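Here the complex is missing a single protein chain, while all its other protein chains stay put.
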Amino acid sequence: MSRLEIEGLCKGWDFPVIDRLDLTVEEGEFFVIVGPSGIGKTTLLRLVAGLERPDAGRIKVGGRDLTDLPPYRRKVAMTFESYALYPHLTVFENIASPLRARRLPKSRITETVVSVAQLLRIEQLLSRRPGEISGGQKQRTALGRTLVAQPDVFLLDEPISHLDAKIRHELRLQFHTLEELRKVATLYVTHDYAEALSLGDRIGVMGAGGLLQVGTAREIFQQPQHLFVAQHLGQPSINVVPAALSSVDGALQFAAEGAELKLPVAEPHGQALAGRSSERITVGIRPQHVKVIRDGEVTTDTTGGAAVVDATVAIYEALGANGILVAETGGVRLTALTAPDAVFQHGEAVRLALRNDAFLYFDAASGRNVMVA
Amino acid sequence: MVDGTAPGDLAGEPAAAERPRLDRADPATYPEWFRNKKPRANLIVARWVPIALVGLPVLVLFCIVVYPTVWMFYHALHDTNMMRLFQGNWNFIGLENFATVLESARFGDSIVHLGIYLTFGACLQVILGSILALILYELVKSNFLRVVFLVAMVLPMMLPPSIVGVLWKFLLTPSNGAINQALLNLGLIDQHIEWFNAGLSLWTIIIADVWNWTALPLLIVYSGRVSLPPAVYEAARVDGAGAWTTLRRITLPMLKEVIAIAFIVRFMDAFKFVDLVFIMTSGGPAQSSELPAYIAFQRGIREFAIGEAAAYAILIFAVSAVLIILFLKYLKKVLKAQGFA
Partner (left out) sequence: MSKANYRLVKFLFLALMGLWLLITLFPFYWQIITAFKSAAETNRTIPTFWPEVWHPQNFVSVFAEASNFDALVDSFIIATGNTLASLLLGTLAGYAFARFPRQAGGENLAFWVLSNRMFPPVAVVLPMFFLFDATPWGTDSHLSLIILYLVFNMPLATWLMMVFFRDTPRELEEAAYLDGYTPLRAFFKVTLPLVLPGMISVAMLCWIFAWNEYLFANLLVGTDVRTFTIVIPTFTHGSQTLWNLQMAFSLIAMLPPVILFILLRRYMVRGLSLGVVKG
């Protein structure tokens, strides 16, 4: 039983970093914390590891209170962003370190280390030193060191952020398949939303002070409770339009602030927004909900009653798998995802079909999603 | 569990969603617990461990540095001499020791000597050392030769002062010393120079000291020059700056603090400087090469005028303290610039 429970955790130095954070990670759960750098993700891991002491709050694993235990009595394993491999020891000795700390017999240490090394496919490197292996191999060594420890909780701090894209993908798949990680509670920290969406059984999005939203990848992406969450997830990032709501002939519409763009509010949102007529609101429009239509092209996809507006192309980037187009309409710049084979010229006139049934509406002052009660 | 906080401490707090948004830049949004938090020991070592680690060395320094200083201050204000010290019978006489010292011709002379030593010993060493360091770095292109020359020039610094002393006493022996003979052979003089006469003995010490210690400012300035960023010099070359301009506009301004450190270090040493005096001249002949630190030792340990020696020591201590503070100030600057501390 190794459920990780964090209750009312507080930590600050010159300013509060973690403010009354509550979180439960179930046994066998892979929980990913995603957030911008410097927000306190590493601090949270260090608090769980015992490298920092909280100013208030409790940390429990499997019902056992760890709050006042030093790190070497916690049975918590952590990989560091810098890997923190011992430069004077070989890969073997690095991986063996937690076992030697427990003064296990030599034969058992060798056996365990070799089997973990095989699992991670670094068995041919065991006699090298960290200075002689690549970044991905270092990461595997660091991971090996945590795996042999058989801890109650795994803490992984940006394990693959500093590797190049190909190895990053390879290791991401590895995290999916490592059964050891699925036996206990794992807390995985990253600033990369794609990593989070790919790996997390559940995901916590961290903002100043604590978690703004916790949920599955689908929940977080489709129903962000907070503008910050919506902005942080997705590439290219969500279009944010500050606007004012108004009621015209009984139908709700919003007008972009300082611009001419006016769009109707779609049916599913009307009810929740009805009480906010003539209030200021922040509208979030995902680029994938903006479809670009060229002159003469017939709109085939009209499901969901898209609102169509005229626009001019400002910037176009063709990226292979898809294209990113920035177009201006009524004084507002919107980003859209396009098909990969499209070619657009600067200044070209296009039309944008906006799926307004998929728009997100956030309170202008607090940033909370008004659709989520 | 001593200063643990029970989870219940925060009960009754609003749920996260209802709390006002925390803004790090705005202290008004800081929560209650943050304003009330107290520093807590870390979980890794007990609070007393760092104190104990530092405590033992600091205690030792107290015994061997602070205690003697206090002792000196105390006896500088008393008429202590050897006999009174053993009888435990000394009287408070205020600043009389200082008056005696400051009024004595011996002290006055030694200050003049010190002035000469500072100008032609310490200052010359720093200037010469700096010039040599820059010549070595800028004009010697071969790495191997650079190292060889540097090691050769720094070698005298590694010698014990007593060897430096006897070596130069030997070299400067008037009747059949190597220096006099060399100068005769070169036709620079036509009779032996009496290096250890009253008129020259101080200068003799200065010669040996310059040989001995020019290496220190050399080493300080050289390593300062080594750590200057090459990018600045690249930029200067691209701008077409000549060697002189580069030296005047870039190297010297950037080495200002380092050269200041070299000066301060040599000045600090000057006030303590005494070993070559002991070995080469014993302050003579006729006290012509006495420096204040030498008199302090002489009065205290050889002549047992402890109160007076203490007064000398306090005067030297005061000057040293000022120089030490200056030194630390510049050192902090340089360390910061080089990314230490």
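Just so it is clear, A and B label the chains in written order, and each chain counts residues from 1 on its own.
The working rule: a contact is a pair of C-beta atoms (placed from the backbone, for glycine too) under 8 Å apart; a residue touches a chain by one contact, two chains touch by 3 or more.
It should be emphasised that the depicted structure is a prediction, and the values quoted were computed from it without experimental measurement.
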**OP:** Specify the residue from the set B:Pro57, B:Gly94, B:Gly187 or B:Pro230 that touches the hidden chain.
**Re:** B:Pro57
**OP:** Give the residue, chosen from B:Phe92, B:Phe144 or B:Trp244, that touches the chain omitted from the document.
**Re:** B:Trp244
**OP:** Quickly run down the residues of chain B that touch the omitted chain.
**Re:** 41, 44-45, 47, 49-51, 53-54, 56-58, 60-61, 64-65, 67-69, 71-72, 85, 128, 131-132, 135-136, 139-140, 147, 149-156, 158-163, 165-168, 170-171, 175-178, 181, 211, 214, 216, 219-220, 222-223, 226, 242-244, 261-262, 264-265, 268-269, 271-272, 274-275, 278-279, 293, 296-297, 300-301, 306, 309-310, 312-314, 316-317, 320, 323-324, 327-328, 331-332, 334-335, 340-341
Subject >> Contact footprint on chain A, counting only the chain that is left out >> reply: 49-51, 70-72, 74, 76-78, 80, 82, 84-88, 97-98, 101-102, 145, 149
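Here is the rule we use: only the chains that are shown with their structure count from here on.
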Original post:
Could you state the distance in Å from the CA-based centre of chain A to that of chain B?
Top reply: 55
Original post:
Which residues of chain B touch chain A in the complex?
Top reply: 1, 4-7, 9-10, 13, 16-17, 19, 21-24, 27, 30-31, 33-34, 37, 40-44
Original post:
Mind pulling up the chain A residues that touch chain B in the complex?
Top reply: 7-8, 10, 12, 15-16, 19-20, 22, 50-53, 55-58, 67-71, 208-211, 225, 366-368
